[in-house]
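Okay, so here's the structure we're looking at.
Other chains dropped; remaining ones untouched in position.
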Amino acid sequence: MADDDVADLDLGRGARRGYPEAVYCEGKSVEACAEIALRVSVRADVVTIFTRADADRAAAILAVLPDAFHDPVARLLVWPARQPEASGELVVVACAGTSDLPVAREALLTARHLGRRAELVVDVGIAGLHRTLNRLELFRSAGVVVVVAGMDGALPGLIAGLVACPVVAVPTSVGYGAAFGGIAPLLTMLNACAPGVGVVNIDNGYGAGHLAAQIAAPRG
Amino acid sequence: MADDDVADLDLGRGARRGYPEAVYCEGKSVEACAEIALRVSVRADVVTIFTRADADRAAAILAVLPDAFHDPVARLLVWPARQPEASGELVVVACAGTSDLPVAREALLTARHLGRRAELVVDVGIAGLHRTLNRLELFRSAGVVVVVAGMDGALPGLIAGLVACPVVAVPTSVGYGAAFGGIAPLLTMLNACAPGVGVVNIDNGYGAGHLAAQIAAPRG
């Protein structure tokens, strides 16, 4: 095939921005994922994160990079696998329900592989207010809180009203009909009454973890 | 004009359903409102509520029914003006901000003119959680709580998680761009994590007050 139709990977991005390269696997064929893994394999000096890799795509990547880090729940792989030394502020990731766990773990692991200390809190929810209040001390010790929520998406605004640090809000596509694949929590988060909330795309745990790692980064 | 183009008012509805007749003034001409008032004026045995009556429409109605009850904030008129004796359970109307007051008062006054005891609480909001918690005893003494909210519309779900009685949620068209004229709080309320929330149309304080009065009605 004469056309150059494989990705011209921007391996220098890490150098320019200080963070790893990412490969979004959804919508790429299994073969394309394998080929990208092959190219990645010759550049161990650059950290590469594979996101949204389902079982088939993950297997193809692991066949090439067998020692890569892999979290099946988060559908995330990282190579080289070793997490960097943690620096900067603490990142706390909270999610409103077990259903939101894949997105929450994607955020958590992304933050860790970008060099932050990160902790996960599951099932604090607005319908059970006391659960959230019980964790207040942890939230207030963070440099940034990532809040993952579907359905009504009210949790980020609630937490933003209780802490002084920024909140990164991630709507998820979990819920009944009129959640419309995440539009309902997305709008809720954009309209949060409490200031201090920055919103990322629906189900975009990687983006949330990345933004959180930047907010909590050590300062020169 | 040969065509019968004035409203064939259903003055018997009160008898069938036990509640007053309502005339929705928005979208009707000032003249049409005056003519309807004239017809109403000969049937003092039936209570009529005029909703969404702006200054001009209210003046036209008052010219015909000078002793009608009129609340300019709620844009509501009632004739005959006298509230019925209160019966049934308490209706509490809560709103998240001063901007929601017209809708909240419309609900409050509708409930009272349908025969319920009703109280208004202003500016309990999710961004200031302690305000809501301070009113918990009042909310828990109600037979139904009407919650009016714009922006993120998270308050009804929060309150529903704290009380045992039903919550009637009213989204309002107040807020920044992506509130989309009330769609954002509408979706939030439909997706409230806590069960026990019934939603009415955007800015529909009359409908909320009516539904609340039915829920809190005395039982045979």
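Observations on the model:
Note that the chains are named A and B in the order they appear, and that numbering of residues resets to 1 at the start of each chain.
One rule holds for everything that comes next: a residue touches a chain if its C-beta (ideal position, glycine included) is under 8 Å from a C-beta of that chain, and two chains touch if they have at least 3 such contacts.
A quick note: this is a predicted structure, and the numbers were derived from the prediction, not measured.
The full homomeric assembly consists of 8 copies of the same chain, 2 of which are present in the displayed coordinates.
Just so we're on the same page, only the chains that are shown with their structure count from here on.
Those residues of chain B that touch chain A in the complex are listed here as 96, 125-129, 151-154, 157-158, 160-162, 175-176, 178-180, 183-185, 187-194.
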